[in-house]
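Below is the structure I would like to discuss, written out as structure tokens.
Of the protein chains in this complex, one is absent; all others appear in place.
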Amino acid sequence: MSEVQKQAPIVCESVKRFYQQGDVTVKALAGVTLTIESGEFVSLSGPSGSGKTTLLNCVAGLDIPTSGEVYLIGNRVSQMSKSQLADLRLRSVGFVFQSYNLVPVLSAQENVEFVMELQGISRTERAERARAILQEVGLAGMEHRRPAELSGGQQQRVAVARAVASRPQLVLADEPTANLDSKTSGALMDMMREMNAEHGITFVFSTHDKLVMSRARRLIKMHDGLIESDEIQS
Amino acid sequence: MFKLAWRNIWRHPRRTMLTLLAIAFAAAVLVFFIGLQLSSYDATINATISVFNGAIQVQPEGYHDRPQMRLTIDRPQQVLSSISEIPGVVAAAPRAIGFALLSSGSRTYGAQVVGVDPSTEPKVSTIPGLIKEGRYFTSTDETSFIVGTDLAKNLHVSVGDELTLLGQGRDGSMAATVLPIVGIFSSGSEELDRMMVQLPLHAFADTFGMNGSIHVVAVAVKQVGDVEPVEREIERSGVLGDSLVALRWDELIPGIRQMIELDMSSGWFFYFTLILIVAFSVVNTFFMAVLERTREFCVMLSLGMRPGYLCRLVVLESVMLLVSGLLLGIFIGSLIVLYFGEVGFSVPGMEEMARQFNMPGSIYPRVSFRALTDGPSVIFATSLIGVLFPAARVWRLNPTEGIRQV
Partner (left out) sequence: MSTISPGLVWRLSSRNIWRNPKRSLFTLLAIAVGIWSALSLSAFTRGLNQTLVLKAINNLTGHVKVMHSDYHRDPVVQHRISMPGDRELEILNSVNVKKWAARVRVPGVIMSERESYGVNIVGIDPAQEVNLSFVGEGIAQGRELKGPEDEGVLVGKKMLELLQTDIGKRIVLMSEGEAGEIADRGFRIVGVFDAELEATERVFVFTGRTVLQNMLGIGDDVSEVSMRVVDGEQDLVKTELKAALPNDDVETWETLEPLTVAMRDVQSGFLHIWNIIVVVAVGFGLVNTMFMAIFERTREFGLFRAIGMRPAMIYLQVIGESIVLLICGALLGNSIGLLTVHYFADGLDLSRFAQGLEHFGAGRIVYPILRTDDVVVSNVTIVVLAMLSTIYPAWRAARLEPVEALSKI
């Protein structure tokens, strides 16, 4: 594998992850080799327990593979300390989770600014970027609402806004549409595609949702901890 | 229901442990401090009663407020014998009391002079057993003094020296005598050690012209609880007549009882603040427990369970938690009490204070029923009242609302 390839946002080399549950060894990942290039828009699908979430966690450095290597934006994850990993995530990776994405005590705008604030970006720049991005995701005028005052779809939009506001190279989204109706899901997907196209951010999301899969450009299907199929959609 | 309640308590072992420990801590503190207070009161009362005063005194009416030579008990034998027969009475000792100047040649001091009966006095007062130098009177017709240690020091005298007594007799005439000192006592009470000299009753009568009458009968009872029944019995026996009264120790020295009451009431004020702090913690725990189980309760309610059952469940859970905590606290508190009961509890300065107030220099707390139950029962009651708030919340739950909530 060439060095150029290792500079790609995600490179996995025969990644295995086993869990011990009592006497049984669960093979969450049974050997995954995968490269995701910059600017891709990838859907990771498969039934429950197929290893999607574990793969995302390993990619993000939140979970450590039992064997194999993960390269995140050219960094060999297994050789990084926890705080180096934390810094890497902070600078280069955005996250969107299925639910409980936002900090309930902070307003929409403060949530978007959150990562930037951790990055140490100045107050004025933060506010400017946050307002711009909230407008982009269609939430202009709702900057000061708390998460509890927003609908599920709006909350996920804020989450996406937060994930991209810090201008990461990669956004990892774990079932971002799981709690949304189909219309809202569609709108969220359109929005993420726009971000992908306009800002060149790489998106990887796990999903069950046919609609979401249909909008991905690259569709990876997983089963029993292995990649079952990996195809480019038109 | 018990099993369910118990299991619910331990859903959050750490939270339950912390709440339980807080309850136990407060209970242990109260058990120890109340035990300490009660024991120090007992010790003070006992010292006050046993050193000299006696549990009850029979005196001429008005003598207590203004002790005058001419107020006397004129037929002492009759009074003594009828009091001695009352159940609960250990002994009744006759005393005659006067005031005189004592002179040792180089020094002169005023002192309280007490005529005692050497055969009954040791059963009522501990002074005969607290002779530091020399000996106590050996016979009733002995003519000699025993003197308090501080008074002896002030007079520059020791055993064998003679003291000149100069005072006023019962009829106002001059009372004077010269007697040798046979013993020096150290009672532990500064006032007695500085102020008192004793001599046998008949020698007192000769000196002061008492004609067989006395001033006071000091009565010792078997235990503190006997004081009131014995007093009632003395009053009922008719031996007092019109001119005599029976006074309990707390009437003789009202300061001690009030001191105890003041100490207890101020103590309780601060115990109660401690109990409040812990009750807040308990109520907090149950608010949390109810809040996080809102959904579960709502499901149970929709399934047809009565709100009353859920309320009782919550209250039962809190009772279980409280009782476990209190039992643990009582256990720990008792261990602390037992430990200090062996080695004695003292803070700097207590020794000096003790001597003045007739208290022991170290307190040796004992485990008593009141000490074990007073504090914990107030903790129980206060916390339970607090827990009614979260329980009421369960009562008001609306099933549909709750299911949506979480």
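The first chain written gets the first letter, and so on, giving A and B; residue counts start at 1 in each chain.
One rule holds for everything that comes next: contacts are C-beta pairs under 8 Å (C-beta built on N, C-alpha and C of every residue); 3 or more make two chains touch, one makes a residue touch a chain.
It should be emphasised that the depicted structure is a prediction, and the values quoted were computed from it without experimental measurement.
Asker: Pick from A:26, A:80 or A:106: which residue touches the chain that isn't shown?
Answerer: Checking the options A:26, A:80 or A:106, the one contacting the hidden chain is A:106.
Asker: Out of B:254, B:308 or B:344, point to the residue that touches the absent chain in the complete complex.
Answerer: B:254
Asker: Contacts of subunit A with the missing chain: which residues?
Answerer: 57, 60, 62-63, 83, 86-91, 93, 95, 97, 100-101, 103-106, 110, 114-115, 117-120
Asker: Name every residue on subunit B in touch with the hidden partner chain.
Answerer: 12, 14-15, 18-19, 21-22, 25-26, 29, 65-70, 99-101, 103, 105-111, 154, 167-168, 172, 195, 253-262, 266, 270, 273-274, 276-278, 280-281, 283-285, 287-288, 291-292, 347-353, 356-357
Here is the rule we go by: only the chains that are shown with their structure count from here on.
Asker: Rounded to the nearest whole Å, what is the centre-to-centre distance of subunit A and subunit B, using the mean of the C-alpha atoms as each centre?
Answerer: Computed value for the inter-centroid distance: 74 Å.
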